[in-house]
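As you look at this complex, bear in mind that one protein chain is not there, while each of the others sits in place.
Going in written order, the chains are labelled A and B, and every chain counts its residues from 1.
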Amino acid sequence: MALTRAQVEGIAHLARLELDPAEVPQYEQSLSRIVDFIGELERASTTGVAPMAHPLAGLVQRLRADEITEQDDHARYQRNAPEVVSGLYLVPKVIE
Amino acid sequence: MTDHRTVTQLAAALRARKVSSVELVRACLARIEASQPALNAFITITADQALEQAEAADRDLAAGRGGPLAGVPIGHKDLFCTAGVRTTCGSRMLENFVAPYDATVVARLKAAGAVMLGKLNMDEFAMGSSNETSYFGPVRNPWKTDLVPGGSSGGSAAAVAARLLPAATATDTGGSIRQPAAFCGVTGIKPTYGRVSRYGMIAFASSLDQGGVIAQTAEDCARLLRSMAGFDPRDSTSVDIPVPDYLAGLDAPLAGVRIGLLKEFFDTGLDAGYERRVREALAVFERLGARLCELSLPNIPRSVPAYYVVAPAECSSNLARFDGVRFGHRCRNPRDLIDLYKRSRSEGFGVEVKRRIMTGTYVLSAGYYDDYYLKAQRVRRLVAGDFERAFAEVDLLMGPTTPTAAFALGAKSADPITMYLNDIYTISANLAGLPAMSVPCGFVDGLPAGLQIIGPHFAEQRLLHAAHCFQLETDWHAHVPERCA
Partner (left out) sequence: MNARNTHSATRGAQGAATEQGHAWETVIGLEIHAQLATRSKIFSGAPTAYGAAPNTQACLVDLGYPGVLPVLNAEAVRMAVRFGLAIGARIARQSVFARKNYFYPDLPKGYQISQYELPIVAGGTLDIVLEDGSRKRIGVTRAHLEEDAGKSLHEGLAGLTGIDLNRAGTPLLEIVSEPEMRSAKEAVAYMKKVHTLVRYLEICDGNMQEGSFRCDANVSVRPAGSDKLGTRTEIKNVNSFRYVEKAIQYEVARQIEVIDSGGRVIQETRLYDPDRGETRSMRSKEEANDYRYFPDPDLLPLELDAAYVESVRAELPELPDAKAARFSAQYGLSDYDAGVLTASRELADYYEAVTRGVPGQPKLAANWVMGEFAAALHKEGLEINAGKLTAERLAGLLTRIADETISGKIAKEVFEAMWASGENADAVIASKGLQQITDTGAIEGAIEEVMAQYPAQLAEFRAGKDKLFGFFVGQAMKATRGKANPAQLNALLKKKLPG
(Lines give C-alpha, C1' and ligand atoms only; values in the text may rest on other atoms or scores of the structure.)
Protein backbone atom coordinates (compact mmCIF):
# COMPACT_ATOMS: atom_id res chain seq x y z
CA MET A 1 0.00 0.00 0.00
CA ALA A 2 1.42 3.33 -1.03
CA LEU A 3 1.25 6.17 1.44
CA THR A 4 0.33 9.49 -0.04
CA ARG A 5 2.34 12.63 0.45
CA ALA A 6 -0.48 14.01 2.58
CA GLN A 7 -0.42 10.90 4.78
CA VAL A 8 3.33 11.16 5.27
CA GLU A 9 2.99 14.83 6.16
CA GLY A 10 0.15 14.04 8.53
CA ILE A 11 2.20 11.38 10.32
CA ALA A 12 5.19 13.71 10.51
CA HIS A 13 3.02 16.38 12.06
CA LEU A 14 1.59 13.97 14.62
CA ALA A 15 5.15 12.95 15.48
CA ARG A 16 6.26 16.60 15.54
CA LEU A 17 8.81 16.17 12.81
CA GLU A 18 9.46 18.71 10.12
CA LEU A 19 10.34 17.15 6.83
CA ASP A 20 12.20 19.11 4.26
CA PRO A 21 9.92 19.15 1.18
CA ALA A 22 12.78 17.63 -0.75
CA GLU A 23 12.95 14.67 1.67
CA VAL A 24 9.25 13.91 1.57
CA PRO A 25 9.36 11.69 -1.53
CA GLN A 26 12.11 9.64 0.06
CA TYR A 27 10.02 9.03 3.19
CA GLU A 28 6.95 8.47 1.07
CA GLN A 29 8.73 5.73 -0.78
CA SER A 30 10.46 4.03 2.15
CA LEU A 31 7.43 4.21 4.44
CA SER A 32 5.30 2.72 1.68
CA ARG A 33 7.79 -0.13 1.40
CA ILE A 34 7.63 -0.65 5.15
CA VAL A 35 3.85 -0.55 5.21
CA ASP A 36 3.81 -3.17 2.46
CA PHE A 37 6.26 -5.27 4.40
CA ILE A 38 4.37 -5.18 7.68
CA GLY A 39 1.13 -5.61 5.75
CA GLU A 40 2.25 -9.23 5.38
CA LEU A 41 0.97 -9.75 8.91
CA GLU A 42 -2.53 -9.61 7.55
CA ARG A 43 -2.03 -13.12 6.22
CA ALA A 44 -1.27 -14.56 9.65
CA SER A 45 -4.21 -16.36 11.16
CA THR A 46 -4.61 -14.96 14.66
CA THR A 47 -8.21 -15.76 15.47
CA GLY A 48 -8.56 -16.23 19.19
CA VAL A 49 -4.97 -15.21 19.87
CA ALA A 50 -4.65 -12.53 22.54
CA PRO A 51 -2.18 -9.71 21.90
CA MET A 52 1.07 -10.08 23.82
CA ALA A 53 2.30 -6.76 25.15
CA HIS A 54 5.06 -8.19 27.27
CA PRO A 55 7.48 -11.04 26.61
CA LEU A 56 7.24 -12.73 30.02
CA ALA A 57 3.83 -14.22 30.69
CA GLY A 58 2.33 -14.07 34.14
CA LEU A 59 4.45 -11.27 35.53
CA VAL A 60 2.52 -8.58 37.33
CA GLN A 61 3.21 -5.03 38.36
CA ARG A 62 5.20 -4.64 41.53
CA LEU A 63 4.17 -1.89 43.95
CA ARG A 64 6.42 0.67 45.58
CA ALA A 65 5.89 1.79 49.18
CA ASP A 66 4.59 5.37 49.33
CA GLU A 67 7.82 6.91 50.52
CA ILE A 68 9.70 10.03 49.52
CA THR A 69 13.05 8.86 48.22
CA GLU A 70 13.98 11.77 45.95
CA GLN A 71 15.54 15.03 47.09
CA ASP A 72 15.53 18.33 45.25
CA ASP A 73 18.37 18.40 42.75
CA HIS A 74 16.87 20.65 40.12
CA ALA A 75 19.97 22.75 39.54
CA ARG A 76 21.87 19.64 38.46
CA TYR A 77 18.97 18.31 36.41
CA GLN A 78 18.61 21.66 34.67
CA ARG A 79 22.22 21.74 33.48
CA ASN A 80 20.99 19.81 30.45
CA ALA A 81 18.16 22.24 29.79
CA PRO A 82 18.48 24.61 26.84
CA GLU A 83 16.68 27.50 28.52
CA VAL A 84 15.82 27.98 32.18
CA VAL A 85 14.79 31.10 34.09
CA SER A 86 14.05 31.11 37.82
CA GLY A 87 13.93 27.35 37.85
CA LEU A 88 11.34 27.24 35.05
CA TYR A 89 11.93 25.53 31.70
CA LEU A 90 11.20 28.10 29.02
CA VAL A 91 9.28 27.49 25.83
CA PRO A 92 7.66 29.83 23.31
CA LYS A 93 4.34 31.15 24.53
CA VAL A 94 1.68 28.49 24.96
CA ILE A 95 -1.69 29.85 23.89
CA GLU A 96 -4.79 28.35 25.46
CA MET B 1 51.09 -4.09 21.85
CA THR B 2 47.81 -5.85 21.53
CA ASP B 3 46.66 -7.64 24.62
CA HIS B 4 44.81 -10.83 23.78
CA ARG B 5 43.99 -11.74 27.33
CA THR B 6 40.42 -12.37 28.32
CA VAL B 7 38.60 -10.85 31.26
CA THR B 8 39.11 -14.11 33.11
CA GLN B 9 42.85 -14.01 32.54
CA LEU B 10 43.15 -10.30 33.30
CA ALA B 11 41.11 -10.53 36.49
CA ALA B 12 43.40 -13.32 37.69
CA ALA B 13 46.56 -11.43 36.71
CA LEU B 14 45.32 -8.32 38.48
CA ARG B 15 44.45 -10.23 41.60
CA ALA B 16 47.84 -11.93 41.52
CA ARG B 17 49.36 -8.45 41.13
CA LYS B 18 51.17 -9.57 37.98
CA VAL B 19 49.84 -6.53 36.27
CA SER B 20 48.37 -3.28 37.55
CA SER B 21 45.10 -1.83 36.44
CA VAL B 22 46.84 1.44 35.61
CA GLU B 23 49.21 -0.37 33.23
CA LEU B 24 46.33 -2.17 31.58
CA VAL B 25 44.25 0.96 31.27
CA ARG B 26 47.14 2.98 29.83
CA ALA B 27 47.78 0.28 27.24
CA CYS B 28 44.10 0.07 26.33
CA LEU B 29 43.80 3.84 26.07
CA ALA B 30 46.79 3.96 23.76
CA ARG B 31 45.29 1.30 21.50
CA ILE B 32 41.93 3.02 21.53
CA GLU B 33 43.45 6.38 20.56
CA ALA B 34 45.42 4.74 17.80
CA SER B 35 42.40 2.85 16.50
CA GLN B 36 39.98 5.76 16.37
CA PRO B 37 40.80 7.05 12.88
CA ALA B 38 40.38 3.60 11.38
CA LEU B 39 37.59 2.08 13.50
CA ASN B 40 35.76 4.95 15.24
CA ALA B 41 34.57 2.52 17.90
CA PHE B 42 34.33 5.16 20.62
CA ILE B 43 32.19 8.26 20.90
CA THR B 44 33.74 9.42 24.16
CA ILE B 45 37.00 8.31 25.72
CA THR B 46 37.22 8.88 29.47
CA ALA B 47 40.96 8.62 30.00
CA ASP B 48 41.22 10.71 33.16
CA GLN B 49 38.39 9.05 35.00
CA ALA B 50 39.61 5.65 33.84
CA LEU B 51 43.07 6.24 35.29
CA GLU B 52 41.58 7.44 38.56
CA GLN B 53 39.39 4.35 38.75
CA ALA B 54 42.35 2.16 37.85
CA GLU B 55 44.44 3.67 40.64
CA ALA B 56 41.62 3.07 43.08
CA ALA B 57 41.32 -0.51 41.84
CA ASP B 58 45.04 -1.04 42.28
CA ARG B 59 44.80 0.25 45.85
CA ASP B 60 41.92 -2.12 46.52
CA LEU B 61 43.76 -5.04 44.98
CA ALA B 62 46.89 -4.25 46.96
CA ALA B 63 44.80 -4.28 50.11
CA GLY B 64 43.30 -7.62 49.13
CA ARG B 65 39.95 -6.00 48.49
CA GLY B 66 38.12 -5.22 45.30
CA GLY B 67 35.19 -6.78 43.48
CA PRO B 68 35.33 -9.69 41.06
CA LEU B 69 36.19 -7.36 38.17
CA ALA B 70 38.55 -5.10 40.09
CA GLY B 71 40.76 -3.22 37.69
CA VAL B 72 39.39 -4.83 34.51
CA PRO B 73 38.98 -2.29 31.71
CA ILE B 74 35.62 -2.24 29.96
CA GLY B 75 33.56 0.10 27.78
CA HIS B 76 29.89 0.94 27.81
CA LYS B 77 27.63 1.22 24.84
CA ASP B 78 26.74 4.88 24.69
CA LEU B 79 23.11 4.36 25.63
CA PHE B 80 23.88 3.39 29.20
CA CYS B 81 23.67 6.57 31.25
CA THR B 82 26.89 7.45 33.04
CA ALA B 83 26.85 10.15 35.70
CA GLY B 84 29.02 13.05 34.68
CA VAL B 85 30.06 11.54 31.34
CA ARG B 86 28.00 12.43 28.30
CA THR B 87 25.63 9.81 26.93
CA THR B 88 24.77 10.47 23.31
CA CYS B 89 22.93 7.38 22.10
CA GLY B 90 24.78 8.02 18.86
CA SER B 91 22.52 10.97 18.20
CA ARG B 92 22.91 14.66 17.57
CA MET B 93 19.88 14.97 19.84
CA LEU B 94 22.03 14.03 22.84
CA GLU B 95 25.36 15.33 21.60
CA ASN B 96 25.84 17.30 24.82
CA PHE B 97 23.68 15.32 27.20
CA VAL B 98 25.26 14.47 30.54
CA ALA B 99 23.14 12.14 32.62
CA PRO B 100 22.98 13.01 36.30
CA TYR B 101 22.92 9.34 37.24
CA ASP B 102 24.44 5.94 36.47
CA ALA B 103 22.45 3.21 34.79
CA THR B 104 22.03 0.19 37.06
CA VAL B 105 24.31 -1.84 34.78
CA VAL B 106 26.97 0.86 34.98
CA ALA B 107 26.65 1.11 38.76
CA ARG B 108 26.84 -2.65 39.22
CA LEU B 109 29.91 -3.06 37.04
CA LYS B 110 31.52 -0.14 38.82
CA ALA B 111 30.73 -1.79 42.16
CA ALA B 112 32.33 -5.00 40.85
CA GLY B 113 35.49 -2.99 40.23
CA ALA B 114 35.43 -2.69 36.45
CA VAL B 115 37.09 0.42 35.03
CA MET B 116 35.22 2.31 32.30
CA LEU B 117 37.42 3.54 29.47
CA GLY B 118 34.74 5.24 27.46
CA LYS B 119 31.44 5.18 25.66
CA LEU B 120 31.11 3.03 22.58
CA ASN B 121 29.70 4.06 19.24
CA MET B 122 26.36 2.68 18.12
CA ASP B 123 23.57 3.14 15.65
CA GLU B 124 21.52 6.20 16.58
CA PHE B 125 19.20 5.25 19.45
CA ALA B 126 20.14 1.62 18.67
CA MET B 127 18.17 1.74 15.43
CA GLY B 128 20.24 0.09 12.81
CA SER B 129 22.11 -3.07 11.88
CA SER B 130 25.27 -1.56 10.45
CA ASN B 131 26.32 1.30 12.72
CA GLU B 132 25.89 3.64 9.79
CA THR B 133 23.14 5.63 11.48
CA SER B 134 25.42 7.01 14.20
CA TYR B 135 25.64 10.80 14.20
CA PHE B 136 29.29 10.32 15.16
CA GLY B 137 30.10 8.44 11.99
CA PRO B 138 30.07 4.72 11.26
CA VAL B 139 32.18 2.21 13.11
CA ARG B 140 34.27 0.07 10.79
CA ASN B 141 34.75 -3.65 10.94
CA PRO B 142 38.25 -4.50 12.23
CA TRP B 143 38.39 -7.49 9.90
CA LYS B 144 38.03 -5.25 6.87
CA THR B 145 37.51 -1.57 7.36
CA ASP B 146 35.33 -1.01 4.33
CA LEU B 147 32.78 -3.35 5.89
CA VAL B 148 30.26 -2.57 8.58
CA PRO B 149 30.71 -4.04 12.06
CA GLY B 150 26.99 -4.69 12.37
CA GLY B 151 24.74 -2.84 14.72
CA SER B 152 23.49 -1.40 16.74
CA SER B 153 26.25 -2.34 19.24
CA GLY B 154 28.89 -1.98 16.51
CA GLY B 155 31.31 -0.05 18.68
CA SER B 156 31.19 -2.69 21.41
CA ALA B 157 31.77 -5.56 18.97
CA ALA B 158 34.50 -3.81 17.00
CA ALA B 159 36.35 -2.75 20.15
CA VAL B 160 36.41 -6.29 21.53
CA ALA B 161 37.31 -7.78 18.12
CA ALA B 162 40.21 -5.35 17.75
CA ARG B 163 41.24 -6.17 21.32
CA LEU B 164 40.96 -2.54 22.35
CA LEU B 165 39.17 -3.83 25.42
CA PRO B 166 38.51 -7.28 26.79
CA ALA B 167 34.75 -6.73 27.08
CA ALA B 168 32.00 -4.18 26.63
CA THR B 169 28.36 -3.75 27.51
CA ALA B 170 25.84 -3.79 24.71
CA THR B 171 22.10 -3.92 24.20
CA ASP B 172 19.90 -6.02 21.99
CA THR B 173 16.41 -5.06 20.80
CA GLY B 174 16.28 -7.14 17.63
CA GLY B 175 19.78 -8.54 17.35
CA SER B 176 21.95 -5.58 18.31
CA ILE B 177 24.33 -7.70 20.41
CA ARG B 178 24.33 -10.91 18.39
CA GLN B 179 24.54 -9.53 14.86
CA PRO B 180 27.60 -7.29 15.43
CA ALA B 181 29.18 -10.04 17.56
CA ALA B 182 28.80 -12.37 14.57
CA PHE B 183 30.09 -9.78 12.09
CA CYS B 184 33.14 -9.04 14.24
CA GLY B 185 33.95 -12.59 15.37
CA VAL B 186 33.29 -12.09 19.07
CA THR B 187 30.96 -13.64 21.64
CA GLY B 188 27.81 -11.85 22.75
CA ILE B 189 24.89 -12.67 24.98
CA LYS B 190 21.47 -11.12 25.15
CA PRO B 191 19.96 -12.34 28.42
CA THR B 192 16.31 -13.10 29.09
CA TYR B 193 14.13 -10.00 29.06
CA GLY B 194 13.99 -8.77 32.65
CA ARG B 195 17.27 -10.39 33.69
CA VAL B 196 19.34 -7.21 33.40
CA SER B 197 17.86 -3.93 34.59
CA ARG B 198 16.82 -1.46 31.92
CA TYR B 199 17.11 1.44 34.36
CA GLY B 200 19.43 3.96 32.79
CA MET B 201 19.41 2.28 29.39
CA ILE B 202 17.97 4.87 27.03
CA ALA B 203 14.95 3.09 25.67
CA PHE B 204 14.40 2.17 22.05
CA ALA B 205 11.61 -0.42 22.37
CA SER B 206 10.88 -1.11 26.02
CA SER B 207 9.33 -4.56 25.67
CA LEU B 208 12.26 -5.80 23.55
CA ASP B 209 15.37 -4.00 24.86
CA GLN B 210 17.75 -6.00 26.96
CA GLY B 211 21.26 -5.22 28.12
CA GLY B 212 24.04 -7.74 27.76
CA VAL B 213 27.72 -8.27 27.07
CA ILE B 214 30.12 -8.63 24.20
CA ALA B 215 33.43 -10.30 25.05
CA GLN B 216 35.94 -12.73 23.60
CA THR B 217 34.58 -15.81 25.28
CA ALA B 218 31.46 -17.27 26.80
CA GLU B 219 33.31 -17.55 30.08
CA ASP B 220 33.95 -13.80 30.05
CA CYS B 221 30.30 -13.17 29.22
CA ALA B 222 29.37 -15.28 32.24
CA ARG B 223 31.79 -13.35 34.41
CA LEU B 224 30.38 -9.96 33.46
CA LEU B 225 26.77 -11.05 33.43
CA ARG B 226 27.14 -12.35 36.97
CA SER B 227 27.90 -8.79 38.07
CA MET B 228 25.34 -7.06 35.83
CA ALA B 229 22.27 -9.22 36.20
CA GLY B 230 19.70 -9.22 38.95
CA PHE B 231 16.59 -7.64 40.30
CA ASP B 232 16.34 -3.85 40.28
CA PRO B 233 13.47 -2.20 42.16
CA ARG B 234 13.72 0.78 39.79
CA ASP B 235 12.66 -1.30 36.79
CA SER B 236 9.12 -2.68 36.97
CA THR B 237 9.98 -5.24 34.29
CA SER B 238 13.04 -6.49 36.13
CA VAL B 239 12.50 -10.02 37.38
CA ASP B 240 13.05 -10.93 41.01
CA ILE B 241 14.72 -14.30 40.56
CA PRO B 242 18.13 -14.98 42.11
CA VAL B 243 21.09 -14.80 39.74
CA PRO B 244 22.84 -18.14 39.51
CA ASP B 245 26.63 -18.31 39.43
CA TYR B 246 27.02 -18.36 35.67
CA LEU B 247 30.61 -19.55 36.02
CA ALA B 248 29.64 -22.66 37.94
CA GLY B 249 29.50 -25.83 35.88
CA LEU B 250 30.74 -24.27 32.63
CA ASP B 251 33.05 -27.26 32.16
CA ALA B 252 30.41 -29.92 32.77
CA PRO B 253 30.01 -32.47 29.97
CA LEU B 254 27.57 -31.59 27.22
CA ALA B 255 26.49 -35.16 26.57
CA GLY B 256 22.77 -35.65 26.28
CA VAL B 257 21.94 -32.02 25.60
CA ARG B 258 19.19 -31.84 23.02
CA ILE B 259 19.76 -29.24 20.32
CA GLY B 260 17.08 -28.22 17.86
CA LEU B 261 17.93 -26.80 14.45
CA LEU B 262 15.38 -24.33 13.25
CA LYS B 263 14.41 -25.32 9.76
CA GLU B 264 13.24 -21.78 9.08
CA PHE B 265 16.69 -20.38 9.86
CA PHE B 266 18.31 -22.53 7.23
CA ASP B 267 15.65 -21.84 4.63
CA THR B 268 15.59 -18.18 3.95
CA GLY B 269 18.43 -16.43 2.24
CA LEU B 270 21.25 -18.09 4.18
CA ASP B 271 24.60 -17.79 2.47
CA ALA B 272 25.90 -21.24 1.48
CA GLY B 273 29.40 -20.72 2.90
CA TYR B 274 27.93 -19.40 6.15
CA GLU B 275 25.67 -22.44 6.36
CA ARG B 276 28.67 -24.75 6.07
CA ARG B 277 30.34 -23.04 9.03
CA VAL B 278 27.19 -23.39 11.10
CA ARG B 279 26.79 -27.07 10.17
CA GLU B 280 30.41 -27.69 11.09
CA ALA B 281 29.83 -26.08 14.44
CA LEU B 282 26.78 -28.25 15.00
CA ALA B 283 28.93 -31.27 14.22
CA VAL B 284 31.24 -30.20 17.04
CA PHE B 285 28.30 -30.27 19.43
CA GLU B 286 27.33 -33.68 18.14
CA ARG B 287 30.84 -34.87 18.75
CA LEU B 288 30.54 -33.58 22.31
CA GLY B 289 27.55 -35.81 22.84
CA ALA B 290 24.70 -33.47 22.10
CA ARG B 291 21.72 -34.80 20.19
CA LEU B 292 20.59 -32.80 17.17
CA CYS B 293 17.18 -32.70 15.65
CA GLU B 294 15.45 -30.49 13.15
CA LEU B 295 12.47 -28.46 14.18
CA SER B 296 10.05 -26.26 12.35
CA LEU B 297 8.53 -23.20 13.98
CA PRO B 298 6.05 -21.99 11.39
CA ASN B 299 5.45 -18.52 12.83
CA ILE B 300 9.11 -17.52 12.98
CA PRO B 301 9.12 -15.96 9.49
CA ARG B 302 6.45 -13.52 10.66
CA SER B 303 8.78 -12.22 13.37
CA VAL B 304 10.38 -9.57 11.21
CA PRO B 305 7.19 -7.78 10.14
CA ALA B 306 5.78 -8.13 13.66
CA TYR B 307 8.96 -6.65 15.07
CA TYR B 308 8.86 -3.76 12.62
CA VAL B 309 5.45 -2.86 14.00
CA VAL B 310 6.07 -3.33 17.72
CA ALA B 311 9.55 -1.81 17.90
CA PRO B 312 8.71 1.39 15.97
CA ALA B 313 5.45 1.77 17.91
CA GLU B 314 7.27 1.75 21.23
CA CYS B 315 10.10 3.88 19.82
CA SER B 316 7.71 6.56 18.56
CA SER B 317 6.42 6.98 22.09
CA ASN B 318 9.76 6.54 23.90
CA LEU B 319 11.40 9.22 21.78
CA ALA B 320 8.61 11.76 22.28
CA ARG B 321 10.43 13.05 25.38
CA PHE B 322 13.11 14.53 23.14
CA ASP B 323 11.33 17.80 22.55
CA GLY B 324 14.00 20.43 23.12
CA VAL B 325 12.58 21.54 26.47
CA ARG B 326 14.35 19.81 29.36
CA PHE B 327 17.43 18.26 27.69
CA GLY B 328 18.74 17.47 24.27
CA HIS B 329 19.01 19.44 21.07
CA ARG B 330 16.98 22.60 20.71
CA CYS B 331 16.64 24.48 17.44
CA ARG B 332 17.64 28.11 17.21
CA ASN B 333 15.02 30.85 17.51
CA PRO B 334 11.81 28.85 17.47
CA ARG B 335 8.89 30.87 16.09
CA ASP B 336 6.39 29.10 18.30
CA LEU B 337 5.91 25.90 20.23
CA ILE B 338 5.20 23.70 17.22
CA ASP B 339 8.24 25.08 15.48
CA LEU B 340 10.34 24.36 18.58
CA TYR B 341 9.18 20.75 18.61
CA LYS B 342 9.43 20.11 14.92
CA ARG B 343 12.75 21.70 14.20
CA SER B 344 14.44 20.46 17.39
CA ARG B 345 13.37 16.91 16.64
CA SER B 346 14.08 17.04 12.93
CA GLU B 347 17.52 18.51 13.46
CA GLY B 348 18.27 16.21 16.39
CA PHE B 349 17.23 12.89 14.86
CA GLY B 350 18.70 11.18 11.81
CA VAL B 351 16.80 9.71 8.87
CA GLU B 352 16.41 6.15 10.18
CA VAL B 353 15.20 7.30 13.60
CA LYS B 354 12.67 9.61 11.96
CA ARG B 355 11.54 6.80 9.70
CA ARG B 356 10.96 4.51 12.67
CA ILE B 357 9.18 7.22 14.64
CA MET B 358 6.90 7.77 11.69
CA THR B 359 6.31 4.05 11.17
CA GLY B 360 5.44 3.73 14.86
CA THR B 361 3.20 6.77 14.81
CA TYR B 362 1.39 5.33 11.81
CA VAL B 363 0.80 1.84 13.24
CA LEU B 364 -0.60 3.28 16.49
CA SER B 365 -2.81 5.88 14.90
CA ALA B 366 -6.57 5.76 14.76
CA GLY B 367 -7.80 3.29 12.18
CA TYR B 368 -4.51 1.36 11.97
CA TYR B 369 -3.97 0.27 15.57
CA ASP B 370 -5.96 -2.96 15.27
CA ASP B 371 -4.60 -3.97 11.90
CA TYR B 372 -0.97 -3.35 12.70
CA TYR B 373 -0.17 -2.96 16.38
CA LEU B 374 -2.66 -5.44 17.81
CA LYS B 375 -2.13 -7.84 14.94
CA ALA B 376 1.63 -7.75 15.48
CA GLN B 377 1.18 -8.41 19.19
CA ARG B 378 -1.00 -11.41 18.35
CA VAL B 379 1.65 -12.72 15.97
CA ARG B 380 4.14 -12.15 18.75
CA ARG B 381 2.21 -14.54 20.93
CA LEU B 382 2.25 -17.10 18.13
CA VAL B 383 6.03 -16.75 17.86
CA ALA B 384 6.41 -17.13 21.64
CA GLY B 385 4.13 -20.16 21.50
CA ASP B 386 6.29 -21.75 18.81
CA PHE B 387 9.34 -21.41 21.01
CA GLU B 388 7.50 -22.76 24.01
CA ARG B 389 6.59 -25.90 22.09
CA ALA B 390 10.15 -26.24 20.81
CA PHE B 391 11.60 -26.03 24.31
CA ALA B 392 9.34 -28.83 25.41
CA GLU B 393 11.38 -31.03 23.04
CA VAL B 394 14.88 -29.56 23.06
CA ASP B 395 17.16 -27.79 25.52
CA LEU B 396 18.60 -25.30 23.07
CA LEU B 397 17.96 -24.06 19.58
CA MET B 398 20.83 -23.35 17.24
CA GLY B 399 21.31 -21.78 13.86
CA PRO B 400 23.09 -18.96 12.11
CA THR B 401 23.14 -15.53 13.73
CA THR B 402 22.93 -13.69 10.40
CA PRO B 403 22.18 -14.69 6.81
CA THR B 404 25.57 -13.47 5.56
CA ALA B 405 28.87 -12.26 6.92
CA ALA B 406 29.53 -8.52 7.24
CA PHE B 407 28.61 -6.42 4.23
CA ALA B 408 30.15 -3.29 2.80
CA LEU B 409 29.44 0.16 4.15
CA GLY B 410 26.64 1.70 2.13
CA ALA B 411 25.58 -1.63 0.63
CA LYS B 412 22.22 -1.78 2.37
CA SER B 413 21.58 1.75 3.54
CA ALA B 414 19.48 2.67 0.53
CA ASP B 415 16.61 0.30 1.25
CA PRO B 416 15.35 -0.09 4.82
CA ILE B 417 13.76 -3.49 4.19
CA THR B 418 17.02 -4.99 2.94
CA MET B 419 18.65 -3.69 6.12
CA TYR B 420 15.82 -4.95 8.33
CA LEU B 421 16.11 -8.47 6.92
CA ASN B 422 19.59 -8.68 8.38
CA ASP B 423 17.92 -9.36 11.70
CA ILE B 424 15.78 -12.14 10.29
CA TYR B 425 17.27 -14.78 12.62
CA THR B 426 17.72 -12.67 15.73
CA ILE B 427 14.43 -10.81 16.09
CA SER B 428 12.28 -13.74 17.20
CA ALA B 429 14.21 -14.18 20.46
CA ASN B 430 13.47 -10.56 21.36
CA LEU B 431 9.77 -10.92 20.61
CA ALA B 432 9.64 -13.92 22.93
CA GLY B 433 12.04 -12.43 25.51
CA LEU B 434 14.41 -15.40 25.24
CA PRO B 435 18.12 -15.45 26.08
CA ALA B 436 20.30 -15.81 23.00
CA MET B 437 23.98 -15.77 22.13
CA SER B 438 26.23 -15.48 19.15
CA VAL B 439 29.46 -17.45 19.18
CA PRO B 440 32.21 -17.26 16.52
CA CYS B 441 32.06 -20.42 14.39
CA GLY B 442 34.53 -19.90 11.59
CA PHE B 443 35.10 -17.72 8.57
CA VAL B 444 33.44 -17.17 5.25
CA ASP B 445 35.83 -15.64 2.73
CA GLY B 446 37.96 -14.37 5.58
CA LEU B 447 35.04 -12.89 7.49
CA PRO B 448 33.65 -14.21 10.76
CA ALA B 449 30.43 -16.19 10.94
CA GLY B 450 28.31 -16.53 14.09
CA LEU B 451 26.47 -19.48 15.57
CA GLN B 452 23.32 -18.43 17.35
CA ILE B 453 22.19 -20.28 20.47
CA ILE B 454 18.71 -19.63 21.87
CA GLY B 455 17.36 -21.01 25.13
CA PRO B 456 14.20 -20.87 27.20
CA HIS B 457 13.59 -18.02 29.66
CA PHE B 458 16.30 -17.67 32.31
CA ALA B 459 18.43 -20.45 30.79
CA GLU B 460 21.48 -18.19 30.42
CA GLN B 461 23.57 -20.77 32.22
CA ARG B 462 22.62 -23.44 29.70
CA LEU B 463 23.60 -21.17 26.81
CA LEU B 464 26.89 -20.16 28.38
CA HIS B 465 27.70 -23.77 29.17
CA ALA B 466 27.13 -24.90 25.58
CA ALA B 467 29.09 -21.97 24.21
CA HIS B 468 31.95 -22.54 26.61
CA CYS B 469 32.16 -26.23 25.74
CA PHE B 470 32.24 -25.25 22.06
CA GLN B 471 35.02 -22.75 22.72
CA LEU B 472 37.05 -25.38 24.54
CA GLU B 473 36.91 -27.43 21.31
CA THR B 474 37.44 -24.62 18.81
CA ASP B 475 39.55 -21.49 18.60
CA TRP B 476 37.40 -19.31 16.34
CA HIS B 477 36.90 -16.91 19.23
CA ALA B 478 40.65 -16.47 19.59
CA HIS B 479 41.19 -15.24 16.03
CA VAL B 480 42.19 -11.62 15.80
CA PRO B 481 42.07 -9.44 12.69
CA GLU B 482 45.49 -9.22 11.15
CA ARG B 483 45.70 -5.45 11.38
CA CYS B 484 45.07 -5.69 15.15
CA ALA B 485 47.31 -8.63 15.93
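By definition in this document, a residue touches a chain if its C-beta (ideal position, glycine included) is under 8 Å from a C-beta of that chain, and two chains touch if they have at least 3 such contacts.
What you see is a predicted model, and the numbers here were worked out from it, not measured in a lab.
Student: For the chain left off this view, which of B:S35, B:T169, B:T187 or B:S206 is in contact with it?
Tutor: If we include the chain that is not displayed, B:S206 is the one touching it.
Student: For the chain left off this view, which of B:F327, B:F458 or B:W476 is in contact with it?
Tutor: Considering the complete complex, B:F327 is the one touching the chain left out.
Student: Consider the whole complex, including the chain that is not shown, and state which of B:D235, B:E264, B:D423 or B:E460 touches that chain.
Tutor: B:D235
Student: What residues on chain A make contact with the chain left out of this view?
Tutor: 14, 16, 53-54, 59-70, 72-74, 77-78, 85-96
Student: Which parts of chain B are in contact with the chain that was left out?
Tutor: 79-81, 87, 89, 94, 97, 99-101, 103, 198-203, 205-207, 233-237, 313-314, 316-317, 319-323, 325-327, 337, 341, 361, 364-366, 369, 373
The rule we apply is simple: only the chains that are shown with their structure count from here on.
Student: Which residues of chain A touch chain B in the complex?
Tutor: 3, 8, 11-12, 14-19, 23, 26-27, 30-31, 33-35, 37-42, 44, 46, 49-57, 59, 61-62, 64, 73, 76-83, 89, 91-94
Student: Where on chain B is chain A touching in the complex?
Tutor: Residues in contact with chain A: 96-98, 100, 192-194, 207-208, 233, 236-237, 239-240, 299, 302, 304-306, 308-309, 316, 320, 323-328, 330, 334-343, 345-346, 349, 351, 354-355, 357-359, 361-363, 365, 371-372, 374-382, 384, 415-417, 420, 430-433, 457.
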